[in-house]
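Rest of the complex left out; these chains stay put.
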């Protein structure tokens, strides 16, 4: 049955365009989406995700499962980097372990929306407030990662970048993509509450256009992910295995928690995906500034070159299969 | 006159420009979106989108004394974050 789900997932436009990007690199086509066009799409997607999430959150309110789910999400994004750090320390130094752990504790918005598209194509309902969980899970893992460095790093780190609380909070909360997502969420919420006309008028931009823009962006992500593969080889087999097994582990953790929260199948998949996915937007930017000792090729190649494609192609339907087994559909 | 060429990660641009202004350079020019390879890192175009940022190439035409003032500060930033700095001769047109 999972194979069937995998096939159904692979035959949706977003995943097909993702493949088209990967194949372009493999067959050495000169197809490229020049900078800053990918930035345009990532800004657009963050703005649209946030806005739509804000609308949904205003509708749902903070009652019912909403509040517990958000708390659980934050706890997961504190717990996961700790687990990852312990595993990574088996082979890597403090800096690299902390940076990679932070990436896996944080989330990937594109993986999340691909999971949403998958649920829609399967006619499985889910709630818009899960976007709030997404937004809340971006930062805590960065803070945990930086704390791990602060505690574990050798005493003689050059003091040029003495890590102050201020700069840690700044890098984790005010990173461009975190800020845009959160800001759009708040705007969506306020608009839904005070300006229903505005909601309708945003709909063609943030709603209708979304799916196509997602496909376009995944085409680029396919290219970028495939370009990362060579440097993955250099990273060594430990990280390669890590990048495939850890999302599985984290997804299972996520599904377990989702079950405890009594989430429906749709929300459970999204929760699992938040746990399983790793950040390649917000976290690298923060780590580059605060932990330059960590090799950027490590945390970029694992998250973007392996975990991201794995989740998009196999992970989503696989976790759905798991959810279907463990969580009874309400309908 | 001297010409100073600095190449480093875009994320350090503010720190470098602050150092240059502290040394009261008469001016500078910044070219962003540079990519490249150095002893430490490979910077490709997709870095820009991941938030890591590409490289910046900063050109400064100034007197030797100014270079002397700026040297230590710049060196410490570049040795920590990576990047290169070279000086050559130049004459005003």
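Order as written gives the chain letters A and B; numbering starts at 1 within each chain.
Throughout what follows, contacts are C-beta pairs under 8 Å (C-beta built on N, C-alpha and C of every residue); 3 or more make two chains touch, one makes a residue touch a chain.
Everything numeric here is computed off the predicted structure, so don't read it as measured data.
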{"item": "Total copies per chain kind in the whole complex, with one of each drawn here", "value": "A x3, B x3"}
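In this text, only the chains that are shown with their structure count from here on.
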{"item": "Touch list for chain A against partner chain B, complex", "value": "34-36, 38-39, 42, 158, 160-161, 175-177, 220, 224, 227, 231, 280-282, 284-285, 288-289, 292, 296-297, 300, 304"}
{"item": "Contact footprint of chain A on chain B as seen in their complex", "value": "9, 11, 33, 41-42, 44-54, 76-77, 80-82"}
